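Following: one structure in structure tokens, then a few remarks.
Missing here is one protein chain; the remaining ones are kept as they sit in the complex.
Here the chain labels run A, B and C in written order, and each chain numbers its own residues starting at 1.
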Amino acid sequence: MKIELLAFGKIAEIVGGKQDWQDAPDTNTLQKALEKKYPDLKELHYRIAVNKSIVDGNTPFPENAVVALMPPFSGG
Amino acid sequence: MKIELLAFGKIAEIVGGKQDWQDAPDTNTLQKALEKKYPDLKELHYRIAVNKSIVDGNTPFPENAVVALMPPFSGG
Amino acid sequence: MVARVGTIDAARNNFYMKERKQKNIFVQGAVQSSFIGEQIGKHATRTDIGAHSIFLGQVRADTIEEKIVSAVEYTTDEEMALEKMHEIREAIFEKYELTCMHIYHSLGLVKAGEMSLFVFTSSAHRRPAIDACNEVVERIKKELPVWGKEIFENESYQWKVNK
Partner (left out) sequence: MVARVGTIDAARNNFYMKERKQKNIFVQGAVQSSFIGEQIGKHATRTDIGAHSIFLGQVRADTIEEKIVSAVEYTTDEEMALEKMHEIREAIFEKYELTCMHIYHSLGLVKAGEMSLFVFTSSAHRRPAIDACNEVVERIKKELPVWGKEIFENESYQWKVNK
């Protein structure tokens, strides 16, 4: 199971730009792995988008999903 | 008791432009006299301003008052 | 151009005066879009402003009993209208935390498709500008002694009624 991970805003400064991520079948597993690798993430609010749609609750990833970490929006 | 009478909008077409008016000590007396002279006025909504302020209820006129007949506003 | 610069300074000074001076809001004929663009541009130097709200009233070519409106002719009791507008302006500045407010209303003939009202409010955050603009428009429609005569293409007319 491979996904493509994107991050935006403040989160991008912690986890970096676009990267491949292995062995994450769903959002819960991914978050745990991410917060282990980047402990600063635990302090931050962010939502997860799977293939351009924001998801709530634990969500399984389709094969080759594009998964984006999105801090609170601040456009306008 | 002399007043100066002004009218605006549709009312001005009925009573004409600026004119002096005699023997009207208050708004009630004036309205009766006006509606006798211009019966079409009875059908129309209008408010009365005395010296640039809209009045409600019967209002006595100060000497040389400027009295304006104002149909509903339609600016904007 | 000199007159314009004067106007900006006057507006700034007015803002800091507790008692604002009565301003003329009336312009002869339509409000031009180029004028609106210029007014917006003038405020792009104010770094304390975060939000502008603008309302523009435009004359519609309504069809009324098969006749088409080609223009609206506006008349007013100017002294009374400017006094009322001053009262509204003071109340709005009291109620909302605004950086500035500009209002222009046409007198005389405004053709269908042209603009007759321009309300422009600015504030640090968006709610005061938006709410003040809305309230000013409602109060102008209800309280300002201005009358619009809808002139049809066949040159007959009727007096406009605000909703």
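Note that contacts are C-beta pairs under 8 Å (C-beta built on N, C-alpha and C of every residue); 3 or more make two chains touch, one makes a residue touch a chain.
For clarity, every value in this text was computed on a predicted model and none was experimentally measured.
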Check the whole complex and report which displayed chains the hidden chain contacts.
-> A, C
Hidden-chain contact residue, picked from the options A:M1, A:V55 or A:M70 = A:M70
Touching residue (missing chain; options C:S53, C:T76 or C:S106) = C:S53
Touching residues (missing chain, whole complex) on chain C = 33-34, 36-38, 40-41, 43-61, 112-115, 124-126, 130, 134, 137, 163
Note that chain A touches the absent chain at residues 6, 8-10, 49, 52, 68, 70-76
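Please note the rule applied: only the chains that are shown with their structure count from here on.
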Starting from the mean Cα coordinates of chain A and chain C, work out the distance between those two points in Å.
-> 49
Could you give the separation in Å between the centres of chain B and chain C, each centre being the mean of its C-alpha atoms?
-> 28
Round to the nearest whole Å and give the separation of the Cα centres of chain A and chain B.
-> 73
Among the residues of chain A, which are close enough to touch at least two other chains?
-> none
